[in-house]
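And now, chain A:
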Amino acid sequence: MSLVVDLFSIVAIGAGVFFFVAGTVGLLRFPDALSRLHALTKADNLGLGLVVLGLLPRSESLLAALKLVAIWALVQLAGATAAQLVGRAVRRKGTAA
Partner candidate 1 sequence: MTSATLAGLVGAALVGLGLYGLIANPQPLRKILAFNLMGSGIFLVFGIVARKGAAAGLQADPVPQAMVITGIVVAFAASALAVALVLRLFEDTGQATLNPDAWTKPPDGGAGAE
Partner candidate 2 sequence: MSVLQALDIGLAFLVFAVAAWTIFAPGAFAATVGYVVYGLLLSLVWIRLFAVDVALTEAAIGSGVTGVLLIGAAARLRAAETAGREKSLSGLSRLLVAVLCVLVALALAGVVLLLPDQGPSLAPQSMQHLPETGLGNPVTAVLIAYRAFDTMLEKVVLVLAVVGVWSLAADRYWGGAPGEARAQRPEPTLAFLAQILAPLGILVGIHVFWVGADAPGGAFQGGAILAAMWIIVMMARLTEAPQTKAFWLRLALVAGPVVFLAAGVAGAIFAGGFFAYPPGFAKPAILFIEAFMVLSIAVTLPMLVAGPPRREPRR
């Protein structure tokens, strides 16, 4: 049973790390600011979500698991706001912002 749980955690966290790596590659290689923003927000949402999913079976109590999900929700909120603001600034001032 614990082997299945460990395997699930490894797969989920590995997938999350893959999304983070993909987001970082996108940050470094995409041509302009808006597409880089797109890559970063994918890393935030999917990557962190999968990592949190992988950590949920390993948390010590229901409260700790709820705290992990709350952290993911808060990072979503902050990331979405920041992406909106950066996108608007890029659109207004061009990529020299």
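On the choice of candidates, all candidates are chains of the complex that A comes from, given by their letters.
Going forward, a residue touches a chain if its C-beta (ideal position, glycine included) is under 8 Å from a C-beta of that chain, and two chains touch if they have at least 3 such contacts; residues count from 1.
As the structure is a prediction and not an experimental result, all values here were calculated from the model.
Participant: Check 1 or 2 against chain A and report the one that touches it in the complex.
Facilitator: Considering all copies, chain A is touched by candidate 2.
Participant: Mind pulling up the chain A residues that touch candidate 2 in the complex?
Facilitator: These residues of chain A touch candidate 2: 74, 77-78, 81, 84-85, 88.
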